[in-house]
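Of the protein chains in this complex, all but one are displayed in their positions.
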Amino acid sequence: MSRIKVKIKEQDLTKIREICQAHNNEPGELINVLQQTQEHFGYLPAEIQEAVAQELGLPVAKVYGVVTFYSFFTMIPQGRYPISICTGTACYVRGADNVLQEFKRQLGIAVGETSEDGKFSLNCLRCVGACGLAPVVLVGDKTYGRVAPDGVKDILAEYQDKE
Amino acid sequence: MENVKLTIDNKQVEVPKGTTIYKAAKQVGIDIPVLCYMNLEDIGIENKPGGCRVCSVEVEGRKNLAPACATEVFDGMDVKTHTMRVINARRTVVEFILSDHPKDCLTCKKSGNCELQDLAVRLGIREIPGQEYAEMSTYKTDYSPSIVRELDKCIMCRRCESMCNDFQTVGALNAFNRGFDAAVAPAFEMDLQYSPCTYCGQCVAVCPTGALTEVDHSRDLIDAISDPNTTVVAQTAPAVRAALGEEFGQEPGTLVTGKMVSALRRLGFDYVFDTDFAADLTIMEEGTELLDRLKRHLDGDQDVKLPMLTSCCPAWVRFIEHHFPDMKDIPSSARSPQQMFGSIAKTYFADKIETKRENMVVVSIMPCLAKKYESQREEFSVEGNPDVDFSVSTRELAHLIREANFNLMDMPEEDFDRPMGESTGAGVIFGTTGGVIEAATRTAYEMHTGGNLDGNIDFEQLRGFEGIRKATVDFNGTPINIGIAHGLGNARKLLEAIRSGESEFHAIEIMACPGGCIGGGGQPLHHNDTTILKARQKAIYEEDKNKPIRKSHENPEIQTLYKEFLGEAMGEKAHELLHTNYFDISRKIEIS
Amino acid sequence: MGKIKSLEDLKKKKQDLQKKVDLREKADDAESYVQIKVGMATSGIASGAKEIYDFLVEALEKRNVEAVVTQAGDMGYSYAEPTIEVTKPGEEPVVFGYVTKDKADEIIERYIKRGELVDGILPQNYRTIDEE
Partner (left out) sequence: MTRYKMHLLVCGGTGCRASAADSITESLKESLQEHNLQDEVQVIMTGCFGFCEKGPIVKVLPDNTFYTEVKPDDTGEIVEEHLIKGRQVDRLLYEAPEGGKVKDSKHMDFYKKQIRIALRNCGFIDPENIDEYIARDGYFALGTVLSEMTPQQVIDQVKESGLRGRGGGGFPAGLKWEFAYKNQEQPKYVVCNADEGDPGAFMDRSILEGDPHAVLEAMAICGYATGADKGLIYIRAEYPLAIKRLKIAIEQAREYGMLGEGVFGTDFNFDVQLRYGAGAFVCGEETALIHSMEGERGEPTFKPPFPAESGYLGKPTNVNNVETYANVPVIINKGAGWFKKIGTEKSTGTKVFALAGKVNNVGLIEVPMGTTLREVIFEIGGGIKDGKKFKAVQTGGPSGGCLTEEHLDTPIDFDNLLAVGSMMGSGGMIVMDEDDCMVSVAKFFLEFTVEESCGKCAPCRVGNKRLHELLERITQGKAEKKDLQRLKNMCHVIADTSLCGLGQTAPSPVLSTMENFWNEYVAHVEDQRCPAGSCKDLMRYEIIPENCVGCTACARKCPVGAITGERKQVHEIDQDICIKCGACVDACKFDAVTIK
């Protein structure tokens, strides 16, 4: 009979312990812990969730249940240039869907996916509060306002040569 | 308690404040359909997510419909449970649920015993509009040694989640995803066998659909019996006889021991034995071990581990291996009755009938799903040949009996075969919470004091249904503190007390299921009625009372077994055949 | 920074802080204050409008006159610069020319505070700055 082994890098485990301890290893702080953990690692792969579960004394199934409930958490590594398209109502009525379709087409990935080279990932989000600029696209922290489908190419080109 | 007066379907009802519409309606004989709702009153588990909305009723003055299972009554409330608005809503909601549910009722294991199917029948659902373009959830089926998960059939009633987390504190199952994609599964949707699941089967016991079912061995059984070169040996656990009758329309608590024996014989088993025999054997070993530990403890040995915990329940064993691996040396090393039986059957008994173990198939009939897994544990096999080949549940046996066109209740009363069919009342009570420790007490008391209990054999203080019970038995001046827990959540509390050094117990009995094996995951479904479990418990004690011999060490066949084959209890041979080790199978986070 | 221990403390603190947002609050409700516009076109600046502007802000504050001082472009009186336009609440605007610091002082003290007429009022040939 053997144990289920979960492998994780030492420094990663140390970091998770640090975050959990900062929250007194309190199970009720799970969401705050996951926030910070994702902030550090960029995403929440299985082994990270296992470690968080262990530190907080929670079943890993519960941690997974929480991670999959909230759209902010992701188990897929984000691209170096995460693209988020606002699909709030204001952006929708000003044509966000066409912009989204164009991104999907140009990148060849679906929403929630990351391009093969790890460069771009594509996500939708609801209202960034910049309705005056609708439709709005975010690449990392940079905001692009009044984006039209034929502007998609130019946005991508900006990052194409960057590493 | 303050009372509230209300009207349900024009009937006046008076109920205590805080009662739900559902319960109030029940009092006046109005049956409101429910699906997700589950109230296991006797073990304090109420699953009331208000998720299925099948129990929706109309309440005068309220804008929308109210879920009867969760809505408390108030004075002057006017409830209508079956108006057209309600009927339409119920039907539409069940159509919704069915539109995301596979339509393989013909071959579904739950067919005929499925709450969703019953509901569809009751609500007269004949078609599902829009089914042709309705997207359906798809998941792969997960087969573990005990339990099959078909997540496509999950309707998010959350009953399994309640059992796994609230009652068992195992935490293998949890809701994941949200919206249409939500379902209940282990972390990362991994297979159950890689999760901390103990295979207690309580999720299966409460699942209203075919999403969680047992691994079915009835085909293996048919094959084994059909093979003329194989000697097929049955062992039947005590809790089976107290519940099998329910599958044939009998009142809960009807004992069907003799009829079950004759049915098994007619199905073609070569030998029909009793796990109770092995239970007596377990008491010999476990009782001896307890006395040994006690004696060393009283002599001041600091290394001795006390309390000693029972080890008959495979789900409980897996629980400690998973969740308390640091304490894996405190359960008794005695194997469970099922495994003791298998090991003796394939040695002692095989010799007797001059058969090789390869030509024998030992089948256990169990109230339990974890037994399926236990029989597959590597340490319980000899060169790949398992001591117990496979285990079938009470439900599977009932199916097979019906399939063979036997009406159980018309079967003659017959007795078990010998030698391994001889058992005592002590073996019988293994089927209920408190029974193992009572059986052990009967034997240990007499062994320790050298006296005779005579008529004072009923240790009432050890019986009952509360989750955790404590009692002190006077061993002739030595007070022995005994703890009993059923449900792994209750077990957890006792284990944590031991870990922190607060426990004053000498011996603790733990069973994973509500009420012990009588409430096992392989039993006829109780459909939320825990009084059924209590009736089974009563039947078990009745069977004990009716037995001519009620102490394990007085079982003549056991005495012969030691004399002819095993030698001493806890002796070398016994150690090899009847004891085991436990493993640390907890999840391990390793540095890579 | 010490803690505020009572409502009185807070009131005192507010008085000290009032000035921080004074300007904004007055701007929001300019009509109820004395409004002074200082002509600050290039010619105005050359003739010392900036100094007058600074002087007015400080002098008004010193004398506890609640007023809004703003800059304005060419007011159309380049011959008389520096010029300022003073509008008292509910009254017609009045424009003064050749404003020096002394003159400004006099305007505040006599025209604004006491409502007396002061020399140097330019003829009413202007349009209000708002309506150009």
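To keep things simple, chains are lettered A, B and C as they appear, and every chain counts its residues starting from 1.
To be clear about the criterion, a residue touches a chain if its C-beta (ideal position, glycine included) is under 8 Å from a C-beta of that chain, and two chains touch if they have at least 3 such contacts.
No experiment lies behind these values; they were computed from the predicted model shown.
Within the entire complex, contacts from the absent chain reach the displayed chains A, B, C. Across B:Met38, B:Val148, B:Ala175 or B:Val233, the residue that sits in touch with the chain not pictured is B:Ala175. Across the entire complex, the residue among B:Asn3, B:Gln27 or B:Asn88 in touch with the chain not shown is B:Asn88.
Contact between subunit A and the absent chain runs through residues 27-32, 34-35, 65-66, 69-73, 87-90, 92-94, 105, 125-134, 136, 143, 145, 149. Against the chain not shown here, subunit B presents residues 48-53, 56, 64-65, 67, 70-72, 85, 88-89, 92-93, 96-97, 99-100, 129-130, 133-135, 155-156, 175, 177-182. Contacts to the hidden chain, counted on subunit C, fall at residues 1, 3-7, 9-11, 13-14, 17-28, 30, 38-42, 44-45, 53-54, 57-58, 61, 68-74, 130.
Going forward, only the chains that are shown with their structure count from here on.
Under the stated contact rule, the graph of chain-to-chain touches falls outside the line, ring, star and complete shapes.
As a whole-number value, the distance joining the C-alpha centres of subunit A and subunit B reads 43 Å.
Centroid to centroid, with C-alpha atoms defining each point, subunit A and subunit C lie 55 Å apart. Of all residues in subunit C, none touches 2 or more other chains. Within the complex formed with subunit A, the residues of subunit B that make contact are 165, 170-178, 185-188, 194-196, 321, 377-379, 583-592. Remark: subunit A residues 1-10, 13, 46-47, 49-51, 53-54, 58-65, 68-69 touch subunit B in the complex.
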